[in-house]
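Mind looking over this structure? Questions follow.
Every protein chain except one is present and positioned as in the full complex.
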Amino acid sequence: MGEKRVARVTEIVAASPVSLDDAIKVGFERATRTLRGITGMKVVEQRVSVMENQISEYRVRLEVIFVLEA
Amino acid sequence: MGEKRVARVTEIVAASPVSLDDAIKVGFERATRTLRGITGMKVVEQRVSVMENQISEYRVRLEVIFVLEA
Amino acid sequence: MGEKRVARVTEIVAASPVSLDDAIKVGFERATRTLRGITGMKVVEQRVSVMENQISEYRVRLEVIFVLEA
Amino acid sequence: MGEKRVARVTEIVAASPVSLDDAIKVGFERATRTLRGITGMKVVEQRVSVMENQISEYRVRLEVIFVLEA
Amino acid sequence: MGEKRVARVTEIVAASPVSLDDAIKVGFERATRTLRGITGMKVVEQRVSVMENQISEYRVRLEVIFVLEA
Amino acid sequence: MGEKRVARVTEIVAASPVSLDDAIKVGFERATRTLRGITGMKVVEQRVSVMENQISEYRVRLEVIFVLEA
Amino acid sequence: MGEKRVARVTEIVAASPVSLDDAIKVGFERATRTLRGITGMKVVEQRVSVMENQISEYRVRLEVIFVLEA
Amino acid sequence: MGEKRVARVTEIVAASPVSLDDAIKVGFERATRTLRGITGMKVVEQRVSVMENQISEYRVRLEVIFVLEA
Amino acid sequence: MGEKRVARVTEIVAASPVSLDDAIKVGFERATRTLRGITGMKVVEQRVSVMENQISEYRVRLEVIFVLEA
Amino acid sequence: MGEKRVARVTEIVAASPVSLDDAIKVGFERATRTLRGITGMKVVEQRVSVMENQISEYRVRLEVIFVLEA
Amino acid sequence: MGEKRVARVTEIVAASPVSLDDAIKVGFERATRTLRGITGMKVVEQRVSVMENQISEYRVRLEVIFVLEA
Partner (left out) sequence: MGEKRVARVTEIVAASPVSLDDAIKVGFERATRTLRGITGMKVVEQRVSVMENQISEYRVRLEVIFVLEA
């Protein structure tokens, strides 16, 4: 950040059937479709869902930080 | 959640003159007016406000989770 | 808050080259440009960034609370 | 709060045989007997006690905020 | 507790279609079916689930404390 | 602290229309009017209140530590 | 969860010589051998152990949630 | 606790030149001089102070719970 | 831990009339009567109970970690 | 940070007789005397010390982040 | 650990353009270049940095534990 800049923090939960890493990418791709100026994301929770004795999805909660236009 | 789904988490504070339970309903009703695809809410703070020696309102802070459309 | 009112909580990060206090003002001014009905802000993180052995900016993370119109 | 006002925060634990909501009221009523200028309370813990396989009491821990006279 | 007593803490999640209070009772009743010597429970999380724009269930996470037989 | 000394911790919320720093002073001055033997204060929360699109007051929550007389 | 259902939460630590992801799978496979009705797991700690200047194992602490039979 | 009882929680810091255990006793003895109806204390912080390369005192922060008279 | 090992974490509360240290031993001895393969314990809470102006018991909450057989 | 870079985090406590802001500067100046490549600092605690009914010093605890040379 | 052993805990932030797992390895390799006797690391934060709509680096904060020579 620089001169009097302001960023916003929003929180998403993203799920992937593949892995926690992939869930981060899923979340990032969805976020870039709606938000401009993303500068970073922080992983704040990691979970797996289970159905019929199989891991059915990996799920991450992400804080997404994006700079607001002046 | 299922295949590459993404949800968003937003936070509201809802107040009711009646009870904490009612404050949750007030928050939920307001949230459904603006947000589609709500899947759950988490109570993260519970307070009461006091005026002239009476409990004037019950207040809850809620995380609202709603699925983003693909 | 009063009768069945609902407020929203959003989070921003604001930066100023001057001081932490100024960063709060920077954040507040940017927030009032987009949000109506702000009732308060809570400082949840305070940082400084450093470049070439100088403090280059002061940065605060703020929760912004604003009442939703009924 | 307004011009140079100061409030105090004190903590109580209140118990009711009826419900968590009633425990909040029990705590509030006891607090108003001793403290003037209460402006709010925050619920910081919720428990139940059990005796002989029955819930014997509901118990809340409350932060009580009250304005100090100038 | 008294002379060299030991209790165990276990965690359950209980759900009710009615209310958070009822969810606590649901959890307590299920716990008493399996565990002897319960002395208390602590509410550590409160949530609601939503389906088709209705609150479908109230859910509490409870720590259950029960004394171990010597 | 020294030989078998005991201090007490109490919590206050202090508000100033000027700045967070001033709110700390407001709280300190009020505390010294009632409490003897204060040795320190810890800032545990920092907020601003907003009215009509202006920051109306700066508010700090302070733990006040003071030595009890023997 | 649905009508008056109760789940239990238990905590395990699982280790793999390969990766954190593999440690989650190791934990899940062990858990399914003993527990029925697992619906999810939450990663609450991630560590690596080191022996003779090599990462010898990846270790995760997992909360395992499983529905209790009625 | 029983029927509509209310307890108060207060916080003290107690120091002993001997040990952490002794600091708890020092705090308890001082508390009983001023407060009636103490039912328990919780240790929330443990420290040692050092002067001239010697541990000069052991210090505990204690929450003291005492029942308020009805 | 080594190759694909899994441990379980359980929580107990142990009480001794003597000291916090003794409460840890009480908890450990009770735990070894039921659990095999204990590798460690973590102290997560320390309390004292008071009756008739005397410390009646020291109480610790312990996480107990034990390796599951393969 | 960029390609395979590593930074270190260290913690200092800095005191100033003037203000919390000045304490941050005091800490920063001392840190730059010993550490190269500082990129930022995070304020993790803010206190004031009191002597003879006056605020004698402002004290901040700072996490200092500095890039390690490759 | 064994007889009167002492370890030190230090904190690093490591970045990799590839993945969070790789960032852990980057941090570990850098740490082993300077520190002897590392016994483990704990992941305490996971982030990604974003530049021009791409994830530019994965970043982990690690606690590094290493035994001090006697």
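For reference, chains read A, B, C, D, E, F, G, H, I, J and K in written order, and residue numbers begin at 1 within each chain.
Just so it is clear, a residue touches a chain if its C-beta (ideal position, glycine included) is under 8 Å from a C-beta of that chain, and two chains touch if they have at least 3 such contacts.
From a predicted model like this one, the values you see are computed outputs, not experimental measurements.
Of the options H:A7, H:L20 or H:V64, the residue whose C-beta touches the omitted chain is H:L20.
In the full complex, subunit K touches the omitted chain through residues 1-10, 65, 68. Residue-level contact of subunit H with the missing chain is found at 19-21, 45-51, 53, 55. Although one chain is hidden here, its contacts on subunit I can still be listed: residues 21, 24-25, 28, 32, 38-43.
By our rule, only the chains that are shown with their structure count from here on.
Work out the mean CA point of subunit B and of subunit I, and you get 38 Å between them. Subunit B and subunit C, compared by their mean Cα positions, are separated by 22 Å. The multi-chain contact residues of subunit K, meaning those touching 2 or more other chains, are 21, 49.
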